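In what follows, a single structure is set out as structure tokens and then discussed.
Let's turn to chain A:
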Amino acid sequence: MPQLFAMFAAYFAALNRDLLLVMRRKTEVLTALFFFVIVTTLLPLGIGPEPDLLRKIAPGAMWIAALLATLLGLQRLFAADHADGTLEQMALSPEPLSILVAGKITAHWLVCGLPLVLLAPVIGLQFDLPTDAIGILMLSLLIGTPLLSLIGAIGAALTLGARGSALLVSLLVLPLYVPTLIFGAGAVESYITGLGAAGHLSLLGALLVLAIAFSPWATTAALRISLE
Partner candidate 1 sequence: MINWFKFSAPSTFYPLAGKLVPVFWLLAAIFGAIGLYIGFFVAPTDAQQGEGYRIIFIHVPASWMSMFIYCVMAFWSLLGLTFGTRLSGMMTTALAPTGALFAFLSLWTGALWGKPMWGTWWVWDARLTSELILFFLYLGYMALHAAIDDPRRADRAGAVLSLVGVVNVPIIYFSVKWWNTLHQGASVSLTKSASMASTMLWGMLIMALAFWAYTLAVALMRARAIMLEREANTEWVKHLPDIRRAA
Partner candidate 2 sequence: MQWQSLSDFLAMGGYGLYVWGSFGVCAVTMLAEPLLVRHRRRQALRDIQQSQDI
């Protein structure tokens, strides 16, 4: 029992530290958020103001914007810790590194993913989405954005210390994001067309469970390799 408690303490320590760092340097949250807002605002300007068309592209457009916004800060997820040596100390902690990594991924989601979920209704209104569809959109983002952080962490860890890592992360991570994008945007779309979103959402949930089990482990393996 005390061991379990120590593990939770370590998890929250990693989470707290990253949140504290974000509080000290607020630009990081705002970058992802601004990017999301700007892309989703520019799209109607580029495509045209017809409400029918906008409603049709809304789920896909917002999901792609969320995906790219997540990608934007991904490369920095471990880079700072790697550069200042704190990652080394985390790897030498008596607590499992995967627990600390899970804490960091949670922090990344709270900073980059959750704000997008909360902002989605406002953007949804821009695209003239009906209220209940906005609810489904928020739900799909709520399940899907942690998935983006979890999968992205693997890519961020793998490219640590590699040349041109910012571009490399996108190349590695984007193919892995395909199922998330399909189920996430698909949920909203099939709800709008009257097919119901339950199937998509439960598959998204299954992927999330799989990623929670698998991603911290793979990320840890990648981090240990990059520390060598």
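The candidates were selected such that all candidates are chains of the complex that A comes from, given by their letters.
Basically, a residue touches a chain if its C-beta (ideal position, glycine included) is under 8 Å from a C-beta of that chain, and two chains touch if they have at least 3 such contacts; residues count from 1.
In this text, all values refer to a predicted model and were calculated from it rather than measured experimentally.
> Touching chain A in this complex is which of the candidates 1 or 2?
1
> Under the touch definition given earlier, write down the residues of chain A that touch candidate 1 in their complex.
154, 158-159, 161-165, 168, 171-172, 174-176, 178-179, 182-183, 186, 190, 195, 203, 207, 214, 218, 221-222, 225-226, 228
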